[in-house]
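Worksheet: the structure to be examined is printed underneath.
Every protein chain except one is present and positioned as in the full complex.
Right, chain A next:
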Amino acid sequence: MANRPNVGGWLKGKTVRKGGIIASNTHTRSNTPQIQSTSTTIFGGGVKDASGRTSEYFSMDDQCPVCKSDRYLNPKLRLLVSSCYHKMCESCIDRLFTLGPAPCPICSKVLRKLAFTPQTFEDLTVEKEVAVRRRMAKEFNKRREDFSDLRAYNDYLEEVEDITFNLINDIDIQQTEARIALHRAENATLIELNIHREEQYAQALREQEDSDRRDREHRALEAKRLEDEEREEREKGRRDIIDRLETSNKDAAKVIARSRADALKRTSARSATTTTLQSNSKLLRSRATQSTVIPDVPHVPLQDDYYAYDDRYQMRNYYDDPLSEAVRKDREGIMRGGGYRVEEAWDRALRCAVAGLDIPPLTGLDSLDNEGFPGHQADVVVASA
């Protein structure tokens, strides 16, 4: 407050001669800022805190750059941020943009009334970066699993960072927007899928919390029930002893000892059942916590690239091969009945014959030599995929 240029020293309480009244007045004001907008419904958005409210940045030095009114003159002053990241007060917004889109009084970009958002951060560049990053995260949501190798993933992350940087610093905006649009078009389904995944993950977390809470409640109830039972048991045991002492004519000490032993037996039996219950719930709980740490991934039928390339041969329906004579002569259908397939033998013979045809001859163990034949090394893989 002290370095506010346009407000004279008389604002500070100590220079004013009318006692401490004004000084205390400014003090209260700084503690209770009156942010009560008339149009909160319109100016939604902004960063929400944990309780779901929009936490808004403001300071006592706020001044509208358009009408120059400040918080001292107008305690209800509320500055909002335009899409070109310029601040102005609500009354200026109402005044300028109520009749439709109009140019920004600072940079003359055409703005609409609805495009103003509350300010969350003191520094508007941070505000902008957060907004840009939030937008980027919505569309560039690919994950590590979506890439075949780490290199591709890193390249992708770098591209995302590149686009983000451009957007924040207004470099090649048109070109950057084109890049974003292209990415969106190419990956529409994947983006959709990943949004779905995020939701599922959030859902799993919620369920986990729910089940934990239920578990705790259940345990509390159980403990209470046990306590009650125990009390009842003790009570009953005491009555029992008295009854027996009354009716029987045996030695008093013996009677007491016997009923005590009975009671002990009962309690130990009960505690045994409760411990198994507890260990079971612990087991299930530990599985539940695990499931949120490592998410299950969809099934991938084969995890190697064995079938990724085309075979260098085509199987025919029939081969005139003397070896398979026996199978063809199998009039009784004995081989057929046992499930023997001569096609498998043919397939094997052919595969073994052509496997390795594309592999270049070894010219030494120097890896540089192998790079002379890009793409030809893994064409045929047998027994080592």
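Going forward, contacts are C-beta pairs under 8 Å (C-beta built on N, C-alpha and C of every residue); 3 or more make two chains touch, one makes a residue touch a chain; residues count from 1.
What we mean here is this: contacts and distances are computed from a predicted model.
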item: Hidden subunit of the complex - UniProt protein name among "pyridoxal 5'-phosphate synthase (glutamine hydrolyzing)", "[RNA-polymerase]-subunit kinase", "Cytochrome c oxidase subunit 2" or "PRELI/MSF1 domain-containing protein"; value: "[RNA-polymerase]-subunit kinase"
item: Of A:100, A:333 or A:361, the one touching the omitted chain in the full complex; value: A:333
item: Interface residues of chain A (partner: the chain not displayed); value: 283-284, 287, 290-291, 294-299, 301-304, 306, 321, 323-327, 332-342, 344-345, 348, 382-385
